[in-house]
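All protein chains of the complex are present and in place, except for one that has been dropped.
Note that the chains take the letters A, B and C in the order they are written out, and that residue 1 is the start of every chain.
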Amino acid sequence: MTSLPDLNQKIQSAAKRLLAEGKAEVVIGCRQGTTPMTVAPIFCRTEDDCNQLIWSNFAKINLATYLPKYPGKVAIIAKGCDARSAVGQVVEKQIERENLYIVGVACGGLVDVEQIQAREPRPIRAAEEDWATIKLSGDGWSSSLPKEDVLRRNCKTCVSRTPEGVADELIGEPTEALPADDYADLKALAGQSLEEKMAYFKGLVKNCLRCYACRNACPLCYCPVCFVDETRPQWLGKSQDEMDTFTFHLLRAFHCSGRCTSCGGCEAACPMDIKLREFNRLLDEEVQKDWNYLPGLSWDQTPPLTTYRPDDEADFIK
Amino acid sequence: MSEFEPKIVAFFCNWCTYGAADLAGVSRLDYPPNFRVVRLPCTGRLNPKYILEAFKRGADGVWISGCHPGDCHYIAGNYHARRKFMLLHHMLEAVGLEPGRLHFSWISSAEANKFQEIAREVVEKVRACGPNVNFRKAELDLGLPEVA
Amino acid sequence: MHNPYLPYPVRISSLRIETEDKNLRTFKFEFLNPADEDKFAYLPGQFAELSIPGQGEIPIGIASSPTEKGFVMFTVNRVGQVSSYLHNMKVGDVMGIRGPLGHPYPLDKLEGKNIVIIAGGFAVTTLRSTIVWMIQPENRPKYGKITFIYGARTPGLLCFKDDWSEWQKRADIDVHVTIDREAPGWDGLVGFVPTVTKNVCPPPENTAAIICGPPVMIKFTQPVLEEAGYSHDDIIMSLENRMKCGLGICGRCNVGPEYVCKDGPVFTLSQLNQLPREY
Partner (left out) sequence: MAEYIVKENALKDFFKALTEGGKRRFLAPAEVSGKLQMIETDPEKVSLDFGNTHQSPKSAFFPQTEKLMAFHKDTAKSDPFVYKPLGLDETAPMVLFGLRPCDARGLVVCDRVFQNNRFTDPYWKSKYESAVKIGLACHDPRPACFCTAVGGSPFGEAGLDAIAFVRDGGLALKTLSAEGGEFLKGLSGLESAEIGAELAEKKQAAEAGMPGPLDQSKVAGAAVMEIYNQPHWKDTADRCLNCGTCTFVCPTCHCFDIQDEQNEKGGLRMRNWDTCMSWLYTVHGTGHNPRPTKTERMRQRFMHKLKYIPMKQDGACGCIGCGRCVTLCPVNIDIREVARQMNG
């Protein structure tokens, strides 16, 4: 397996080369953050910027989020999910294929800082990482965790850890895709009573602050005016009313249906650690069942909600 | 105690079900008066937020009806709508909406009898669900002292 | 404790369609509790939140002058949710007004000076208040020459016709009302406000200008005044921004460190030069 320093080296030289060759005006990637276990997205325009690029298990949001707002030629250092979202944006005509250069990087999954903190409640003053292990240290102590134990939930069912097929170039040795989400928990939930289902889903969002960080971190949420910001009529009240909050989450997920690449950016951005993807998964399951569709895997896909088949089966319609 | 009379919001396509309702009226076919109709140019125009908004504001049921597949005035509006309905229907029932609250149908403008039949069925099914509690916004607590 | 969020209940005592496009209506309100009228003590240039129960609030400049008793008057453009609702309300309906808010024009500092008042379109509201206040017999001697320049696109879009046609008859105020281009039945001035200003504005010595109007009018009038030699301290403007509380708390009308609601809306151009153009 390529070591992280090696990988970083390759990413940095690729970025420098792309800038030098004029293939991109900016390379979007990640750099070390200012506190332990954080990374910051970086927009590289100079060689110095490129020298800060890293691959990290602590990456949080999906870098494709930045693409639809970016006017010029742009390269993105993309894990499987970043690349899938970028492809989705091209398919949805939010960005031009010619303006996009995907530097694919093999990914072994990201870690969930919340899970780390649950296992290690002492103040963590420093964290080191390699491909498989997270080493933590604090005031007079140190410990290490296998990355496998603290993987983000979405990373455990990733079907495209390496953006093969869509990347313009690939860095690192391709990692094997994992078995897709079997939605076993949702299937089990489906058998429960209405009250239990409702309690589960309303319970998920009861801490929601309605900050909409999930929306802003989402590479699919590029609408110029989001439905929550519409004022005439105003669809959602602004208070912490349970139903307003619940409606927001239902519609947010609905708007992502057939488009979500399970990058987990929404959950990573949520300051209240809400399991937002549960709503998305409900719809992903249905999209896969009905139309066998996984977004962002090729340039010529037709998103399922932009098309139809005369024989789509909907026996609930009388 | 008098029987619960549900309030239902109905979204009808202008080119078919809306006409069917009209025809049912002209034909003196009686159907229950529990729904209020919102006329749409096409079921494809139906944004899912309208459905959630109706429930949120206290509708006990929502009924969406459009043209039979293949008969869309705009060629494929109802085909596209059908895909949205498939997802929405799945999602709402998965999060705990009673199966009898949300109804979809295809009724052409000639099918006054089908309209009558489905109208009755929708109202009865919603009635059986009882008042919408789980998907409506809580009553505003004005907290005002009773004023004379 | 005084609750500055609580509107004074008022009743619409009269309303008038102000302009030919019917987008402007002038409302007069009377207080349900007569004592509230004294509490609502204001000066020209201040604004108030028009507060419609169940709909919300909009900050609107006060168009009446405190010297006009028994009512407060506002001219409202139909733009958003609240103003559209207000346009459908009738005489006798009950709503609220909350204020007065903000600072008035610096009427005391302007004493002894010549005043030129420049208005465009419906931004004339608080300037109407100012002129009505200044030409009161007890106030008029405090000021030198008063010049009023007012423009709109068409004659039908000029507000407060009764007022300025009265003022035109007076000797103690110079009134120049202009429209953008020739129109049938109009025998007054034709031309844009900046041009008229250039022709009629008094020399800058001991003179202050108060300007309210659409951004494009201000953009072209300001250089005219600068060229005429007006110092930025003597050019007074009134800003507007989205507001909610009107009390300098809720934050959204922030322009630099200043809150338009609490520290403004009246600023001199030299103050504005120090601030970001976030308005």
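Here are a few things to note about the model shown:
Definition applied: a residue touches a chain if its C-beta (ideal position, glycine included) is under 8 Å from a C-beta of that chain, and two chains touch if they have at least 3 such contacts.
This one's a predicted model, so the numbers in the text were calculated from it and none came from an experiment.
The chain not shown here makes contact, within the complete complex, with A, B, C.
Here one chain is not drawn; of A:Ile11, A:Ala213 or A:Val287, the residue touching it is A:Ala213. In the full complex, chain C touches the omitted chain through residues 1-7, 9, 32, 51-58, 79-80, 83, 93-96, 240-242, 244-245, 247-252, 254-257, 262, 274-279.
Mapped onto chain A, the footprint of the missing chain covers residues 33-36, 38-43, 60-61, 65-66, 123-125, 139, 206-207, 209, 211-213, 215-217, 225, 229, 231, 237-241, 265, 268-269, 271-273. Residues of chain B that touch the chain left out of view are 139-144, 147-148.
In this section, only the chains that are shown with their structure count from here on.
Mean C-alpha position of chain A lies 36 Å from that of chain B. Here the spacing of chain A and chain C, counted between their Cα centres, is 51 Å.
The residues of chain A lying in touch with chain C in their complex are 231-232, 234. Listed in rising order, the residues of chain B touching chain A in the complex are 48-49, 52-53, 56, 69-70, 76, 79-80, 82-92, 94-98, 103-106, 118, 121, 134-138. Contacts from chain C toward chain A in the complex involve residues 80-81.
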